[in-house]
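Before I ask anything, let me first share the structure, which is written out below as structure tokens.
In this view, the complex is presented without one of its protein chains, the others remaining in place.
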Amino acid sequence: MKSYREEIWFNTKGRRDYINITETVQGAINKSGVKEGLCLVNAMHISASVYINDDERGLLKDYDQWLEKLAPHAPVDQYRHNNTGEDNADAHLKRQIMGREVVVAITDGKLDFGPWEQIFYGEFDGRRKKRALIKIIGD
Amino acid sequence: MKSYREEIWFNTKGRRDYINITETVQGAINKSGVKEGLCLVNAMHISASVYINDDERGLLKDYDQWLEKLAPHAPVDQYRHNNTGEDNADAHLKRQIMGREVVVAITDGKLDFGPWEQIFYGEFDGRRKKRALIKIIGD
Partner (left out) sequence: MKSYREEIWFNTKGRRDYINITETVQGAINKSGVKEGLCLVNAMHISASVYINDDERGLLKDYDQWLEKLAPHAPVDQYRHNNTGEDNADAHLKRQIMGREVVVAITDGKLDFGPWEQIFYGEFDGRRKKRALIKIIGD
């Protein structure tokens, strides 16, 4: 069994952002030499997500607006977590909706994807250096 | 390490549906010959889910009603994604609540499940051919 590990770093300009990382993940699979296996991609921070959905500009705005409706940022004093001096409680909530990680199949050395599947890093508390992990196992 | 891959196809009559695929997944595990390993089951479309919960008719209706409350289908012009000419933005949102995939343990050649765990394909934009992927690795 082979295994491979790689980190991807981000530093978004805005508090929230949605970044397509599909090519980077496929690049890691290429480097791993794994032809049949599983690939885990997860946020290493607890106020960010890795998820799979469409790379369509309108949808990314819909997600952003919807998440803000389900778990609004303000007023920040509605959350007890923000009593610690942070203002990012909403980011911890938004991340649970979108998920921490994806596990994807590797078949014949490629991401085994349907027609529109794209891997995204979803940032909900950016403007600082943060990272995601790619871990690959297989043969 | 062994690996095995299988696709399951669906074509639901209604826009939304919830289909128990547990036996099909166990059948794939049998064909794989894997006794100890992991089984990934994921929607290959971005407006559908694979999730694990109860096969109870009332609960399936509760899910449907709840998802429609959290991410309503209409009015369709509330979503920018629908400016593309589609009307399925809500399906992309509902799928994030229910999740894209499950990863399940295989122990002694069986789905290693608690008493009520059942695997479902959740369709949120049906009435066309769509599919899920089963990928199994192990020994």
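Letters are used for the chains, namely A and B, taken in the order the chains are written, and counting of residues starts over at 1 for each.
Methods note: contacts are C-beta pairs under 8 Å (C-beta built on N, C-alpha and C of every residue); 3 or more make two chains touch, one makes a residue touch a chain.
A quick note: this is a predicted structure, and the numbers were derived from the prediction, not measured.
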- prompt: Among the options A:25, A:89 or A:119, which residue touches the chain absent from this view?
  reply: A:89
Message: By the contact criterion defined above, which parts of chain A meet the unshown chain? Give residue numbers in ascending order.
response: 1, 3, 5, 38, 40, 42-46, 70-71, 79-84, 89, 92-93, 95-97, 99-101, 103, 131, 133, 135, 137
- request: Considering the whole complex rather than only what is displayed, give the residues of chain B touching the chain that is not shown.
  value: 1, 36-38, 51-54, 56-59, 61-63, 66, 70, 97-99, 102-105, 107, 112-117, 137-139
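We take it that only the chains that are shown with their structure count from here on.
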Statement: Separation of the C-alpha centres, chain A versus chain B, in whole Å, is 20
